[in-house]
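With one protein chain withheld, the remaining protein chains of the complex are depicted in position.
Note that the chains are named A and B in the order they appear, and that numbering of residues resets to 1 at the start of each chain.
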Amino acid sequence: MLQLFKFKGGVKPATNKAQSLVEPVAVAPLPSHVAIPLHQSIGGTPRPIVAVGDKVLKGQKIGEADGWISAAVHASTSGTVIHVGPQVVPHPSGLTADCVVIEPDGRDEWIARNPVDYRSLAPEAVRELLREAGVVGLGGAVFPTHGKLTAAKSVPMEEMVINGAECEPYITCDDMLMRERAVDVVRGAGVFRDLLQPKRVLIGIEDNKPEAVAAMQAAVRATGENFEVIAVPTRYPAGGAKQLIRVLTGKEVPASKRSTDLGVQCFNVATAYTAWRAIAHGEPVVSRLVTLTGNVDKPRNYEVLIGTPMDELLALAAPRSDTDGILMGGPMMGFLVPNFKVPVVKATNCLIAHSDALFPPKAPEMPCIRCGECARACPHELQPFEMYWFSRAKNFGKTQEYNVFDCIECGCCSFVCPSRIPLVQYFRFAKSEIWAREKEKNAAETAKTRFEFKQFRDEREKREKAEKLAKAAAAQAAKKAAEAQAATSAPEPVAPSPLDADQAVKKASIQAAMERAKAQREAAAARNTESLTADQQHEIEAIEARRIAAFGTDETTEK
Amino acid sequence: MDFSTPPYLLKNASVTRVMAQVLLALVPAIAVYAWLIGPAILIQIALATMTALVAETLMLKVRNRPLALFLTDGSAVVTGWLIALVFPPLAPWWLVVVGTLFAIVVAKHLYGGLGQNPFNPAMIAFAVCIVSFPAFMSQWPNQALHLGLLDQFQVIFGLMPRLDALTAATPLDALKTALKLDEAGIGVPALLANRNVYGSFAGHGWEWIALSYLVGGLWMWQRKIITWQVPTGFLGALFLISGALWLYHPDRFASPLFHLFAGGSMLGAFFIATDPVSGATTPRGKLIFGAGAGLLTYLIRVFGGYPDGVAFAVLLLNICVPLIDLYTQPPIFGMKDGK
Partner (left out) sequence: MISAIAVMALGAILLGAALGYASIKFKVEGDPLVDKIESILPQTQCGQCGFPGCKPYAEAIAKGGAEINLCPPGGAEGVRRLADLLGREVKALDAKEKPKSVAVIDENTCIGCTLCIQACPVDAIVGAAKQLHVIIEPLCTGCELCLPPCPVECISIEPIVETVDSWKWKYPVIAITPTDTPKAA
């Protein structure tokens, strides 16, 4: 038996997992529509490649990955595109983001699926395939998986960790996946293994899931792999990638390093599963397992199409009448979604019906009494109360000195704080302020160098022009002198200098253009727009709105 | 949308719970105190608690803070109890009132209230009173006399003349004075043999109270209200220095056992130096804090002019807390090998 390591801190909230483990995974019925956000992973936002009115098939690509760290998105069912544009997405901000909304035709008809034998492909091609299939980390971070499948050049890959710990309370989708589809998970891990070539593959599962451990062990035996399935002690956040790596290998990955720099990489079990579906069945990521639980009568795991509206999905679990919100993710790191209609995305592992009875509103915050509970609970061995003190005072330099960027936002510190201070919230605030400032500073830096360069160029141009003019003037003077000698008396009429003439012409043409433009603007309002496509119509409206916004609000341009 | 934030689950912890457990841990010692030394302590505790609550209410009103929230946190009560426990039980009633008022108004609220005070309020009260009213602060009950509750009440409220015969010095003080006066060189062992004053090992009656503090402290440690570092540092340092000097000259210095259980050692180690607000926070820092306080306690009580050294030792270490914390920051996850 492998020697296990410990990580410091951590907490043991009530797990509340049993409720949703009674029933096997069911397939959720087709929803009334699916709204698929284009941006569902870390990295570049995919560009939409479908337009309103297009017919799409299940698995058809609708968003093209933008840049290497980005992943394609696909239609999750067959139907008609009815909208491409901003929709409220499941994000704590409650803001909108571009989505493709599809009205299902009810046939759920797949595109042609082409299974491949990945062994016959170059590693590069396999990574490309995963990127095209939209495979991203399904543990919650949604980092494009292909981007994690390259070993560091200088460090040999020693361990690959497959994360089946699932430490957050309530969530059971990984548990069910391992129980029911262990073989595909193991095969997917095999693909990752072949790409990364680690010496060992360790599958870590919390010891409160004996069925999953047994299923995975059986699957490993059945596939003839030499993976080690290891039960790790149940303690939140054992399922954090860094904590699991620590427990299984003893290595600690700080925020300043990538795990591959230490010769280790970590993938979620659901990621391995989708990777295998993509390769062996040609199915891109169009669905995922979602746990429906919390304040519901029929908690259960469902296989859900990406883009399914959460209210339709949650209705399957019969939420009780006092449900007043939906938590996406677990109760420790999840968040309340802005409204019930937002779609399920790749990061949605669990929906918890929220009610005040289940999650009582927090008692009022008290001042920090420096009891140090938070520091003892922090799995990253930070000093949360110090960071709290400084981020509260908006002293971000100091906050950073106390390593706020090593905070994984696990929430253990808030969980134990007797003063009920929303510590994590302060850290998130500090982090995003620091990022924004960094960005602003860079922008100012760029602006400055560009400004200085422009000044330098203007100077140079002026100098060059002056030189040229001086030369020309000298030549002219010489010519004039010669002419003066030749001619006798008649005074020359003062001709307009060529420069002036030039400007006059320019002015006239600008005048003309202004009139044209004015006419055009006036015409634009009255123009017959019926024959335009919806697309153009949108564009015109957008331009018009912009113009109204600009001229309507800014007095300086108005007058 | 309301501004509720993750995590949505919280442990059932609160400042009130923490403070309530501290109070609970004090109860055995108070019981022993009342039984062995006299019920006067109960009167003092009641006085201090009431004063603390009134002062807290007034200050919260003045500072415009929610009353219900802060009054129920229990921190003022803890301060009041500690003050009562470190003051002489037969001290006039106004002494405890003045001390408590000073602790709550100046040492706590003028510095920003709960969580903001750089000094331990109870120890500030003790320090202020012993400097201002040294005579009253060193009148400990003469245990040869057994006064009833009513008599004690009358002494405290000045309804009965304050006879010299009522009071005596604490064992620690008595030992120090005796050693100073002692030219013939009787030596510590002979002095300590006087069981009426020095009890079985550290002061008649007081030793059992100290033992109850130890029990209460261990219970708090077991309940994870306090960590082991501060008491270990405190008692360890006290043990080492008293042990060293005792071995060096057993006739002039009392044994470690005496020092560990005499005066305010146990109360200081488990209930005073462990105050989180004014103490160090890092694990190593707590050890240093505790050891520093233990060492200074010994130096002040043995070589200084005051009967005991816990208050001044703790206050001096409170001053050093920012520095201690700064230099004892533990390495974080993944950054343990230097860089």
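Here is the rule we use: contacts are C-beta pairs under 8 Å (C-beta built on N, C-alpha and C of every residue); 3 or more make two chains touch, one makes a residue touch a chain.
None of the values given here were measured: they were computed from a predicted structure.
Asker: I'm checking contacts with the chain that's been left out. Which of A:Gln197, A:Ser256, A:Ser432 or A:Gln476 qualifies?
Answerer: In the complete complex, the chain left out is touched by residue A:Ser432.
Asker: Check each of B:Glu56, B:Asp73 or B:Glu207 against the chain that is not shown and name the one that touches it.
Answerer: Touches the omitted chain: B:Asp73.
Asker: Residue by residue, what part of chain A touches the chain that was omitted?
Answerer: Looking at chain A, the ones touching the missing chain are residues 39, 45, 89, 91-93, 95-97, 363-367, 394, 422, 425-426, 428-429, 431-433, 436, 440, 443-448, 450-451, 453-454, 510, 513-514, 516-518, 520-521, 524, 543, 546-547, 549-551, 554, 556-557.
Everything that follows uses one rule, which is that only the chains that are shown with their structure count from here on.
Asker: Okay, in this complex, where on chain B does chain A touch?
Answerer: Of all residues in chain B, those touching chain A are 1, 4-11, 13-15, 17-18, 66, 69-70, 73, 75, 113-116, 227, 276-277, 279, 281-282, 329-336.
Asker: Would you tell me which residues of chain A are touching chain B in their complex?
Answerer: 7-8, 11, 13-14, 94, 169, 242, 246, 252-255, 257, 327, 331-336, 338, 354, 359, 361-364, 366-373, 375, 379-383, 385-386, 403, 406, 411, 414-420, 422, 424-425
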